Structure formats: structure tokens, C-alpha cells
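The structure is given below, and queries will be raised subsequently.
Removed: one protein chain of the complex. Kept in place: all other protein chains.
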Amino acid sequence: MNTLIAVASTVKAPSVEWNTLIPYFVLAGGAIVTLFASLIAGRTAQRGLVPLLAVATLIASGVFFAIGLHDLDANVLSGALRVDDLARVFSLLFIASALVSIVLAWRSPTLQDFGRGEFYSLLITVVLGMALLASAQNLVTVFLALELFSIPLYVLCAADLRREGSLESGIKYLIIGSLGSATLLYGLALTYGATGSTDFAAINVALSSAKIGDDALLLVGVALTFVGLAFKASIAPFHQWTPDVYEGAPTPVTAFMAVATKAATFALILRYTGQAILPIVDHWQPVLAALAVVTIVVGNLGAMGQKSLKRLLGYSGVAQAGYLLVGVVVSSALGARATVFYMLVYLFMNVAPFAVITARERAGAGEGFDGLRGLGREAPALAWSMTISMIALSGLPITAGFIGKLFLIEAAVDGDYAWLAVVIVLGSAMSLVYYLRVVAAMWMGADATASSVASGDAVLAGASPEADSSKHPELVAIAVLAAAGSVVFGVWPGPLLDLARDAAISFLQLVA
Amino acid sequence: MNISWYIALSAVLFSIGAGGLVARRSPLVMLLCLELMLNGANLSLVAFARMHGDGGGQIFALVVMVVAACEVVVGLGLIVALYRNRLPIDIDELDHLKDPQKADSAL
Amino acid sequence: MITAITPILAHAADFAEGARPEDPAMWGWILLLTPLVGALILGLGHRIWSERVAGLIGTAAIFLAFGAALACLAQLLGMDAEERHVLSGFTYAQAFGVDFRFDIYYDQLAVMMALIVTGVSALIHLYSMAYMKSDRGYTRFFGYLNFFVFSMLLLVLAGNMLLLVIGWGFVGAASYLLISFWYRRSSATRAGAKAFVMNVIGDVALVIAAYLLWHELHTLTIPTLLANADDPFTVMPTATFTAVALLLLVGAFAKSAQVPLHTWLPDAMEGPTPVSALIHAATMVTAGVYLICRMHPFIEISDAASMTAAALGTATLLIAATTALVQTDLKRIIAYSTMSQIGYMIAGAAAAAYSASMFHLMTHAFFKALLFMSAGSVIAAMGGIQDVRRMGGFKKAMPFTYIVFVIGALTLAGFPLLSGFWSKDEIISYTLHRGGAFTIIAAGMYIGAILTAFYSLRAVFLVFHGDPAPEAKELEGGHIAHGDHTNPATGEHEDTEVGFPGADHHIAEREGEMKVAMGTLAFLAIVAGFVQIPGVTHVIEKWLEPVFEDSRYADSIPSVSAQWIGLGVGAVIAITGIAIAYWAYMKNRGVTERWTERFPRANAFLLNAWYFDWLYDRVFVRPVAAFAVFCNKVIERFVVDGIVVGTTTLVKDGAERVRAAQSGLARAYALSIIGGTVVIALYFVVVGK
Partner (left out) sequence: MNWGLTILLLVPIVGALIAALMPLRQIGGVAAIMTLIQVGFLIPIVLDFKIGTELTGFVDELWLPELGVHYSLGIDGLNLFMICLVVLAWSIATFAASRHEFAQPRMFYAMLALAEVGTLGAFMAQDLILFVLFFDLLLVPFYFLIGMWGKDTELGNSRRATATFMIYTLVGSLLMLVCAVALGVLSSTQNGTPLTFEFADLAANQVGNSTQNWLFVGFMLALLIKMPIPPLHGWMPITYKATPLPVLIVLSAVVAKLGAFGFLRIVMPLMPHAVDSFQPLLLLLAVIAIIYGSVMAFSQDDTRLVVGYSSIAQIGFVLLGIFVIDAKGAEGAILQMINHGIVVIALFLIIAFLGERAGSEKLSEMGGLAKNAPIFATLFLIVALATLAMPGSMNFVGETYILFGAFQTKFVWGVVASIGVVLAAVYMLRMFQRSMHNRGSAGDEATNSRSRELDSGELGLLVPAVLVILALAIYPQYVVERVEPNAAQTVKSVTQPAQPVALDTDGGVER
């Protein structure tokens, strides 16, 4: 035994920066605690304690990220992770997104069978995986973190066990997702083989020093890596799981996935392209540009003519991934900032739609367009939030979406990709067709125009299904809050711009 | 032995896995194919680790094995759930989630 | 916009200051604004004034304006003969050196024109007070008439080329309003629109001319332009000069109903008869002559232009005179005769016989107004019917009308010693004196003279002689016929509620106002010629001499004897024409019908006024209409909508493809992932190498 200890002590153990890792540990611990807390029977525990613990975990972790690690810029665990502004900003994004999801799931009747503890616990695990991914700068960490968030997500998608759609989406996501993971893994393996290192910085050095840039092994590796990442980020033509899974998964999960999955993947893409494979930028720039175009076109086309709002949002997410990719393609500080900024804005724009869908599902109206008819009169607060979100998603002023697009366009033009900027706006033009269809469904139902002022009076007097939405004050609140955020940051985007700048600078200074 | 043979073999494994994934309809077999793909990658990882003479690749391979196990567990769990819901254990019949082929409305 | 009022008020104060008695143009401003004030009072108070009061207001305004014109005359008379011109005004829209000012300018020519305009207008207002009685639009009518007089005076007094265009446009609008005064008649509204559009062509030509003048001479102020016309330092290119002259002519021709812009005038007879008398005979249509006289340096500087003007004027006078031979509508006969007479003036002015043209303009104003007024009297007696074939034998029923009509017709025919005789023959002898190609012009004028004599007496004989028409008989018995209230042009049933020929429209020649107006004009038609008897009196020539002294042909005046020879020839021709008419319509009634039967084509040709309307319909109206149909049916549908439809189809198809690919089959998704992977990997390997 002693010898064992002696041997162990001679092994060069990696230095563990415990302080820096606190937020990650908080998440990990919180996931376990939440799981065990759910064993306590009783409605109070199930409805109160468990969600409370989950929220507390997330908030605590967030506080550590935001305050505890403030201004920190460090390699952790021998460079396996890097905790910097990029990681911090994105981690906060995941946490915020998870909190939104919890609010949406809080009183959801559909998660009864699955077990609340499992749901919250898995959600926190996903956040942990994403947070790790955002700080990963080693191929091993990348894969591990990616799977850490992917596998629980498969389960979460299937969380509504009684519903065929949920199961179908879970199994589809699992199979297709695993294909993506395997492809990514193979790509990472080839990259490792070509460069002899799993560390981003070392790969960068290897690529810039040798003539390795033209090595077929490496190039195939990069290609496969891109495919894996593109899959996770819903970039066409690897996007096809997105609408199906979005539709089938429970709405709170979809809401979470819509933002967080994309954000996590883009955090990695930014780091990977901006750090690891930057020396061969001329090789991959055209590929990503082409992918961006295809994604924008396919996403926007697919979103037209949908019946299901969740599918529509799925496709819209595909299109948005295309826009985000433009910021990556130009491979500049401005591009990175634009991508981060757009990602932050995207969080605000995406909340209200899912809150509305949740409310409509609970009202028994379903998540299709039909469920939206007359929402403008029944629940004006929800309808307005949804309207603002749609306008923001389509990139019209005076919303944060406009500033985000403006930023991306500026980055594209600045990076000599003006034609990609044109594609962005043409995509936006197409997108308005379906975003505004949503708005039209809420406000311009056949009866909406015909109704006279008199009936409006009756509605305002409270003789309407208004009460229906008042049953979900938390949904209304979060939707209004997010919509307000979309508008406020459209007029005063300063804080988000600062965050985006810090995040971009933090990882780009490594290569500069 | 030349490293390229290992890579070739791993590529073949990977491709067989990918091909099987497309060809087979049973989720169970598809999971097997996925394992094949992962193991293909593992093979190359280990081979590269030998080539470069560092442990990174081997550690990577170990990590992958754990992850693969997790994946399979979840996959099997879902298959069980499908079975319990009396759903067909045939991936082609799980096609209720798809796009409406006729547009809901004109533009 | 409210704030815009402040400077306007400030300017109004300046304006009022500028118009203080020491303003040289005070009487000019009063002359200009009195009719406008009248129009405004009538327009704003149209619900307040009774018919009688409205008529009095309108008429009084014009009489006041006539007084102001006389005051202007007195003002000029009080000045040195060489200095008889006044200029005053304010900035209107001036920028970049385009001196678009609101300036009024009057000299001998303008005052003479103003006197004719206000004088004849005053009489016609007087006539209208009776003639328009019980018309529903009585107040409106006087408002329009006053507005017309204002517009006409603006045109006459304009001291700026663009202000002239404004006046030019305003009279066009007034003319439009009055032609379509009985707006329930579709024929009237159509005629109004036609007149307006043709006049706009003239406006546009004048704007272009104004530009060219501005471009060459850097000003739009008319006196400065005229002074600089021959200035050796501002020599304009010949082409520009010709263009200016031709454009001015287009403007003049559109307003004066000269070929080829003449087809609106016969249709304009849809307006009430006083309107025909005032606007489409006495004043507005002669504005073209005034314009040519006003801008004469720019016309005569280009021989091509003056020759064109002379040729077209002569063509008009012949075309109109021949057309008038066979017309059956009483007012149209007179309308064609108006065109024909203005042809004399235009040709005369083109031949540099300016004072002669102005002289004829004046006498023509008198006798043509008189003819229209007396025709109106007859038409009223006929209950609105204007067809001369239906008329006859009104001599006994309407003796006063008969007398004044005969005076008018004889003056028109150039019967010796009546005013038309002096003025027309002065034009002819001046033209003859120019020699060369103008000899042919003069010959045309003589041919026109014999035709004129014939058709004017034809009207007299058809209307007043022969067997009395039923209406005439009834009138002898003291009753006034009521028409059947059917529009002869379209056959549509008249809406008598809006006016003449209304059910209780009892006029004919009983009303005092009408008699006073007609009597005064008859007197003037007889005596007005005596102001300008060759070798005896030279009132007009002397008065206008300073205006035209810069003309190249100022000294080329036919001798007195030559003029008297011309007068003699004219007298013979007039009497010959009258004799032929007497032979054809009194001695051998029915001979004309036989001619008509023998030469049906010629008859139809003349009856349709040389088919100008038909031609324009085929050349302009129908092609444009066809083009409009083409635009609507082809361009809009295929090109414009095509853009939308094409795009949406493209997008729709794309969307369908994307949805079709989304089959729900996981294996298909896997396949597309693998496919995408292969493509990307291949790209990397192929391009990367």
C-alpha cells in the first residue's frame, strides 16, 4: 500500500487549480445533489425543493463564473482547459439558457413520469459539459466535453417517455448525433496523427512551422472535425436532425437546445478555428463560406410552409447558424466579436417563442400555427413578446437582432466577404416570410380584422381567455423580460458589445 | 509495420460502421455500427500514439471507450423505452417527425 | 407650414407698401386684382349672394377693371411717348439665376389689349346677367368669368416669361372650366378636357422657349429680353433663335386654335354662348396674336419661323373658312369663322403687320362677340337647338337680334365702311407689301375673304329669312319654345336642373341687359374702323409705334394709294361673296342641297373639318390607348408581376425541395451527413494539394 502511495506520489500529477475549477465543481456537485434530493417524496420536494436546488446550483456557478473568476485568464489542468472571458461569457450564456428552460419546465405536466430530479440533474450536467467545452483547448477535452453534454441531451429529448414523438426524437438524435460524434472523433484522431499533439496551441505551432498544411491526413482530419462540429451547430447539410428533434423533444428542452447547443458548438468553433487551425485559414475559409451559404439558404427555405412552430424555430436556428458562421469565416477579431455578440443576442430573441409555445401547449392549443390564432387579443403580453422576438430574429431595427446582423455584416465586409453579407441579407429577407407569418397568425386572424371596437372592449373587460395566460405568470414574465431585453439591447447594446469584445480578445490574443 | 496500414484499417472499420448505419434498420444494429466507427477512430488514435511516442493518444482512446459505453447505455435504454411503448423497433418506421410535404400556406 | 405665413404676411406688407400710390404700377395692380377679388368674393360667398347680387358683383368688378385700364391708359398718356412702359413686382421663385419674378409690365400694347379685354368682358358680363338667368350655376358662372378676366389680364400684363406662362395656363384653366360649365353633358366635359390638354401643349412649348431665352439672355424679364433681342453682345445661335420662335408659335397656335392645334375650338362651343363670345372669340383665342406681337423681335429674327407662322395662319384661315361653308351648327359656323379670322391676324403678325393685326384683333373682338351674342339670342329662342337647318324666318320674331346679327355678319364679311373692312384689308395690304412669298399669303387671304363673305351671309339667310321655323312662329305669338332637352351631340337626355336649356329659361331678346350689350357692340362694330383709315386717321398705328419701332420692318409701310386699292379690291370681293350667298340661299333656295348631293365626298370632307379629328384619333389617341392596354395587359402582368411571381416561385420550389428532403427517415439523414462529409473531405484533399 505504501509503495503504491509512493509510486503515486512520484507520478507527475497535473497541477490542479482548484480555485479556478470551483464553478465546474459546483455544477457537478449540484447535479448529484439535485438527483438525490429528488428521492425525497412529496409534492413540495418535487415541485419546490428540486427546482430550487437546480436553480441555486446554476446561479451559484454563475456567480463564481462572473465574480469569482473575474478577469482571470488562465490555463487550467496543464492546458486541458482555459478559463478566460470567452469561456466565462459562454458559460453564463448556458446557465441563463438552462434557467429559462427550468422556468419553462417548472410546472410542466409532461415531465411527471420521467422524474423531476433526473430532468434537472441532467440539465445541469449538460451545462457542465457545455461549460467545459467552451473552455476546452485540447482535443481530448473537446471530445469528452462534447459527449458530456450530448449524451444527457439524448436522454432529455426522450424525457417525455409516454409520447412517441419524444422517444422518436431521442433515438434519432442519439443515432445521428453519435454518427456526428464519431465523425468528429475520427477527425480529431487524424488531426492528432498529423500534428502529434492534442493541444490547440501545439497544433497551431505544428501547422505554422511545418509544411504539414498540405498533408492529406491533416486536411481530412480537419474536414471530419468540421463535419462533427457542423452537425452539432446545425449547419446544413448536417442539420436534418434539428427540426425533427426540436419538434419531438419536450419544449423546455428544445428551448434550451436552441440556444445552448449552438452556443457551445460555436464557442468551440471559434476557439478551434481561431487558435488551432488558424495557420491553414486559406484552406478552410472557402469551405466554411460555402457551408454558411448553404445553411442560410436551406434554413430559410425549410422554415417556410411549416405547420409546427417548433419545426419552424428549428429551421430558423439552422439559418441563424449560417449567419453566425459568417463571423467565423472572416476569421478576424471583428468576426469573432460579431459571432459572440450575435450569440448573446440570440439568447434574448429565442426565449419568448418557446415561452409562448409552452403556454399554448398547456392551454391545449398545440404548438402549431393554429394555436396562435387570436393570441393578440387573448394574451397581448405574450403576443407582443413573440412579435418583438420575431422582428428581432428577422433582424429589423430597433431590436438587438438588427445590431447583431449589422455587426456580422460589418465583419463580413471588413473581412472582404461582402458577398456573404449580401447572402445574409437575402436570407433575412426570406426569413421575414415565415417570421411574419407567425406574427400574422397572432394578430391577423380572419376574426381579428373583422372584430369591432366593441368586441375589443369586451376582451379588455376580461371576458376572454386572457385568464388562460394568467395561469402562467412565470411564462409571461420571462417572455416579456426577454423581449424587453431584445429591444433594450437594440437601442443600447453597449454592455453586450463590451462582453463580446472581451470574449473575442481573450482567446485571440493567444495567437496574436 | 508502416503506420498507413493501421490508418487504412481504421478507415475501413470506420467506413463499415458508417455503411452499416445507413444500411441497417434495427436501432440495435445501428448502435453496433456506431461502436465500430468509434473503435475505428480508437485504432487510429492508438496507432498514432505509437507513432508519436506519446501517451496522449492512448489516453484519448481510453476516454473514448468510456464515452462509447455511456452512449450505448443510453441507446439501449431508449430502445427499451421504445419497446415498452409498443413502438416498432425499426428506425424507418419512426418517421412521424418530418416536414409537411404540402406547405401550410403560400409564402 | 403655419410658419410659412409669417414671411408671406411680411411680404404682403412689402407688397402693400410697393403698391402705394407712388408705385408706378398701382393702376396696373388694381386692374389685375379687381377681377380676382370679384372671383374670390363670388366663390367664397356663393351661398350668400342671390343671383342678382352675384351678377352685379361680377359685372361691377369688370367695369371697375375697365376703369383701371382706362386709368393705366391715362397714366401712359401722361408719360413721355418714348417712356410709356411700367414695370413692377416681387420675387416669386428665384434661384440659381432663374429670375422667376411676379412682375407686371405694361406699355401701349398691353394697355390696348387690356382695354379690349376688359371692355368686351364688361359687356359680356352685362349680357350674361340676363342670358344666364335661372341657370343653377349662376354665381359659379360669374366667378369663373371673373377668374378668366383676371387670368387674361395676368397674361397681358406679365412682365416675366414664366409669369406669362402662368397667365397662359390660367386662361386655359378658365377656358376649361367654362367649356365644361354644364358638366352634366358628357360632350361638354370631353370638349373641356380636349381644350385643356391642347393648351397644355402650348404651355410646355412656352416653358421650353422660356428656358432657351433664359439660357441665351440670362433673364426672363420680358422688357429686358426684348431690349436684348438684337443686342450684338448676346448673339444667339440661329438654331436657338429658330427654336425659340417656333416654340413661341406652338404656344400661340395652341391658344389661338391654329392648324394643327385647332381642333379644340369647335368643340369648345359646348360652353354657354357668352363664354363663346368672350373667350373663344373676343379675347383668349387672340392671345396668340398678342404673344406674337409682344415677342415680335424673336419671331421676325427667324425667317423660317415667320414664314411658317404666315403659312400656317393662312392654311388655318382657308381650312376654317371652307369648313364653315357647310357647317350646320350655328355656333360652329361662328367658331370656324373665328379660327379663320385669327388666321388673318397670325399671318399678318407674321408678316410684321403688327398694328394692323392688333387693329383687326380689336374689331374682331367687337363683331365676333356681337355675332355670338345674337346667335345666343336665337338659340335661346330655339330652346337650345343650334342647327341652322331647323331655323328660319326669325327676322320678324326678333327684329333687334336680326339687325345686330346682320351688322355683325356684314362686318365679318368685310362690307365696305364697317370696321372689319378697314382692319382686314389693312392686314392684306401690309402682307402684300412684304412681297415675295407673302404675295401668295395675301392671295390666300383674298380667297378667304370671299369665302367669309359667303358663309357669314349664309348664316343670316338661313336663320332669319325663309319660312319661319315653328319656334319663330311661336315667338311671334309671344311664347318661347322649350326644347326637348336632348343633347344633339350625344343624344343623351339633358339634366335640365343644372342649367340651360332649362325649363324656365325665358330669354330671347327681351332682356334689357342683352340689348344694351349687343347694341353697344353693334355700334362699335360699325365705327371702330374709323380710327385707322389709310391716309386719314392713324390712332392705333401711332399709339403702338414705339412698341414696334425696333421691328426690322417698321419702315416698310405700303403707300396710302396702295392701301386704298386694296380696300377697293376687298370691297368688291366682299360684295361678290355676299351676292353669291344671296343667290344661293335667297334666289335659288335648294341649290346648295343639290351641290351637296352631287359632291358627297367633298361635303363630308368639309363637314368633318378636313378630318383632323379623325386623323388625330388614329395617330395619337388610339395608339396611346393601345399602348396603355399593352402596358396593363403585358408589361404589368409579365414583366412587373413576373418579378414577384418568378421570385416567389423560385423560393417556393426551393422550400418544397428542402421539405421533401426532410423525410423523417434517420438513415436518410445519416446518408446526407456522410455524403456531405465526403464532399468536404474531397474538397480539402483536392484543393489542399
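Should a chain be cited, it is by its letter among A, B and C, assigned in written order, with residues numbered from 1 in that chain.
Here is the rule we go by: contacts are C-beta pairs under 8 Å (C-beta built on N, C-alpha and C of every residue); 3 or more make two chains touch, one makes a residue touch a chain.
Here the structure is a predicted model, which means the values were calculated and not measured.
**Q** Touching the absent chain in the whole complex: find that residue among C:37, C:56, C:70 or C:207.
**A** C:207
**Q** Using the touch definition from the top, which of C:56, C:173 or C:575 touches the missing chain?
**A** In the complete complex, the chain left out is touched by residue C:173.
**Q** Touching the left-out chain: which of C:93, C:554 or C:591?
**A** Answer from the full complex: C:93 touches the omitted chain.
**Q** Could I get the residues of chain A that touch the absent chain, sorted low to high?
**A** 337, 376-377, 391, 395-398, 402-403, 405-407, 409-410, 413-414, 416, 418-419, 421-422, 424-426, 428-429, 432-433, 436, 439-440, 443-444, 448-453, 456-457, 460, 493-494, 497, 501
**Q** Quickly run down the residues of chain C that touch the omitted chain.
**A** 1-8, 11, 43, 46, 91-96, 98, 100, 140, 162, 165-170, 173, 176-177, 180, 183-186, 189, 192-193, 196-197, 200-201, 203-204, 207-208, 211-212, 214-215, 492, 495, 497-498, 624-625, 627-629, 631-632, 635-636, 639-641, 643-644, 647-648
Operating definition for what follows: only the chains that are shown with their structure count from here on.
**Q** Between chain B and chain C, what is the separation of their C-alpha centroids in Å?
**A** Computed value for the inter-centroid distance: 93 Å.
**Q** Quick one: chain A and chain C, Cα centre-to-centre, how many Å?
**A** 78
**Q** Going by the contact rule already set, what residues in chain A reach two or more other chains?
**A** Answer for chain A, listing residues that touch two or more other chains: 171-172, 175, 179, 183, 243-244, 302, 304-305, 433.
**Q** I need the residues of chain B touching at least two other chains; which ones are they?
**A** 18, 21, 91, 94, 96-100, 103, 107
**Q** Which residues of chain B touch chain C in their complex?
**A** 18, 21-23, 25, 91-92, 94-101, 103, 106-107
**Q** What part of chain B is in contact with chain A in the complex they form?
**A** Those residues of chain B that touch chain A are 7, 10, 14, 17-18, 21, 27, 30-31, 34, 37-38, 40-42, 44-45, 47-48, 51-52, 54, 56-57, 59-60, 63-64, 67, 70-71, 74-75, 77-79, 81-82, 85, 87, 91, 94, 96-100, 102-105, 107.
**Q** Help me check something: in the complex, which residues belonging to chain A touch chain B?
**A** 139-140, 143-144, 147, 151, 154-155, 158, 161-162, 164-165, 167-172, 174-175, 178-179, 181-183, 185-186, 188-190, 192-193, 196-198, 217, 243-245, 247-248, 302, 304-307, 311, 369, 433, 437
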